[in-house]
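A single protein chain has been omitted; all remaining protein chains appear in their positions.
Up next is chain A:
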């Protein structure tokens, strides 16, 4: 029982990342009809927004400590963050400690800006081109972006921890009254899941309950008719590209304490996110969320030792196996609509 609950929790936090990335991906596909292979790069850039803010907050001046020596035996140069000078050591350290949550505010405008520039500067030129062209240009863009990140930040992973208050784990079993010391779960992964739910709810509410969202949904259903009504649907779709980039970026920001980011992390999620979108149904937002959590949970269960021993290698293929089965039985995916990506 405890293993079952543990893997459900694991699947939910894994699925949170899949769902957030896939949500943005399918949003772009649903609005602009573009297959965006640079979406993983947006996730990665979000993570590097957290790294960048963390570095900005720790910008330092050097003082020489004559009492200590460095590895060459010279007097040790100690870096003192400017924040310590401005706010005092205690408050300065607290601000630095909260770099990742603060990065949410930092990342939103940056990621929307990157999304808009990407759409206006490059992707709009490929709207009327075949999907193969779109895939090639966005995949190429992803490689360029990750090489730029590698140039500036290196290839190594960069530790970007959660605030001290959220480091560690808690006894989930004891909290829900099952059994103590059996279901230990990290605080930050629960926070990640809750954050993902909040963002997903926010995107759905934005599309469902605002006039802007209503126009976008109308545009997704029939772009030409909305355009004929005198509404500048292209501008709204550009903004939606920015929103999708921000969603992917926020997923990346909050993921940094789970796994230290590196330039390649977007590619690690890209293929699986596409599988999520296809399984959920191309262009279907609820489908992407549902498929994200479903595949996350299945992947977690397939990693259990007993399952691997029963079916060797299942942990490596489970997602693709399920994708094949779903597409065989429901060719448009779990919640796909007729006519989307169909001639």
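Here is the rule we go by: a contact is a pair of C-beta atoms (placed from the backbone, for glycine too) under 8 Å apart; a residue touches a chain by one contact, two chains touch by 3 or more; residues count from 1.
One rule holds in what follows: contacts and distances are computed from a predicted model.
Entry comment: the absent subunit's protein name, as recorded by UniProt, is "Urea ABC transporter, urea binding protein", drawn from "Monovalent cation/H+ antiporter subunit A", "Deoxyribose-phosphate aldolase", "Acetyl-CoA acetyltransferase" or "Urea ABC transporter, urea binding protein".
Of the listed residues A:27, A:123, A:265 or A:326, the one in contact with the hidden chain in the full complex is A:265.
Among A:158, A:218 or A:327, the one in contact with the hidden chain is A:158.
Among A:90, A:305 or A:329, only A:305 touches the chain that is left out of the view.
Along chain A, the points of touch with the absent chain fall at residues 2-3, 6-7, 9-11, 13-14, 17, 68, 70-72, 76, 150, 154-159, 161, 168-169, 182, 184-186, 188-189, 258-260, 262, 264-265, 268-269, 299-301, 303-305, 308, 315-316.
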